[in-house]
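The complex is shown incomplete by one protein chain, all other protein chains being positioned as in the whole.
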C-alpha cells in the first residue's frame, strides 16, 4: 500500500494502492512511514508521490465504509479521528514536505496534498477538488480550517462552497499549488525541490516548532489582536 | 425597483431603480425577493443583475439620507441595521448566488456584490470601489469583516484603506471577481453559471449551513486554534 524509500537526504513515500483511497489500514501504514521519517536526524525532506498514472488519491474508501465485517481496509470505527490526526502530523512535520500531484486529488486526497509544505501538480491532466457540497455533505470544521489557513480566501470559498474542480494551471493561478510540471518531469522536479529544502530540517525543533506556532493550539497569529498590537507588546508574544 | 423572475431553476433579481442606490424601500423590496427565493424548494440559483447600462449600484441613497420627511426611500431610522441584516441574508443564502456586475459598484453596491457566491464583471467599463476613506469616513466593522473574509489580504487592504477603484480585469487578477465578460455576454454567462451551480441547492440545509459555519457566530475557522489543532481534536469540532 505505502512504500517508503530513502536516498541520501530525501525520503520518498509512494502511495501504491490503485486509486489510493483512504481507509484505516492506509492511514496506519502512512503513519508508520512518518514514524520512520521522524526517527531520522539532520537535513532531510519528504516527497509524496502516487504509483498510479491517473490518481493521486481519489478520496475516502467508500466501498469499505459502506460494507461491514472483515476487510483489508481495517477497523472502521477509529478511521475518522486517526485520519484527521495523521493530517495534523503531516501539516506540522519537522521536515520539509513536497507533494507531487500526478492526477486526481479528491476530498481526503486534496487534504493530504494541502498538508504538505509544497505542491507541484501535473499540468495537462487531473483535478483537485473538495466535492462534499456536490454530494450533499457538509465539510467538517477541521477540514474547513485546513483550507482556510492554506489558500487565499477567494480560492478557499470556491473550493469548499462551490466544489470547484481545479486543473493544475488554475490551481497555480489561485495559489493552491506552487508549481506545475509535465507528467514526465513531475517527479524529478519534486525531488529537486526537496533537495533544496532539506537543509531547513537541520534544526527540526525550530522547523516543526514554527509550524506548530502557525497551525497549532491557540496559534497566536489567529488570535483577536492584530499585528500592530503584537508588535507593540512583543515582550509578551514571542 | 426590484423585479424577481423565475425560469426553471433560475431566479433573476433585477435592480431597476436608476443608479440603484440603497434606501429602506430598496432594502425591503430586496428582502421580499429573498423571501420568495427561500420559499422555493430543490435545485435553484439566484442571479442578480441591474437594469442600468452604467451602474450596478452606486451606493447609499445620499439625497434621501440628507433630507427629512416623506420620501419614496421610506423610513430612515431602521435603514442601517436592515441593510446590514439583508447583506447577512445574502451571504448565507441557501441557494447559490451569482452577481453580474454590469457597471459601477460603489460602497453598499460593492458589499452587495461581495455577498454573492460568484461575481462576474464587465470587462471594458465600470469600477468597484469602497470609497469611504476618500469621503473621510471609517468603514463599519461588519463591512470590514465582509471584505476581510471574502478576498485575499492584499486586496482587502488596498480596497478598504486606499479606496482603490478596481476595473474588471484588475478585480479578476486580485481575486475579487471570478470572471469577466463583455457587456453583451455578461448576462448569458451569469445565467449559465447559475445553471451549473443550481444542483448544489438540492440540500439547502447543507448548502446554507456550511455558509453559516464559515460566516456565522463563533465561526470555528476564525477561532484561535489552527488547523492542526482542530484536526487533532476533530471529535470536538465537527
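Think of it as A and B in the order they're written, each chain with its own count starting at 1.
As a convention for this text, a contact is a pair of C-beta atoms (placed from the backbone, for glycine too) under 8 Å apart; a residue touches a chain by one contact, two chains touch by 3 or more.
No experiment lies behind these values; they were computed from the predicted model shown.
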Hidden-chain contact residue, picked from the options B:22, B:127, B:166 or B:215: B:215
Those residues of subunit A which, in the complete complex, touch the missing chain: 96, 117-118, 149-153, 175-176, 178, 197, 199-200, 202-203, 206-207, 209-211, 213-214, 220-235, 237-238
Hidden partner chain, residues of subunit B it touches: 80-81, 84-85, 87-88, 91-92, 133-134, 136-142, 144-146, 148-150, 152-155, 157-158, 160-163, 174-175, 211-212, 214-219, 222-224
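Keep in mind that, in the parts below, only the chains that are shown with their structure count from here on.
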Where subunit A and subunit B are represented by their mean Cα positions, the distance between them in whole Å: 32
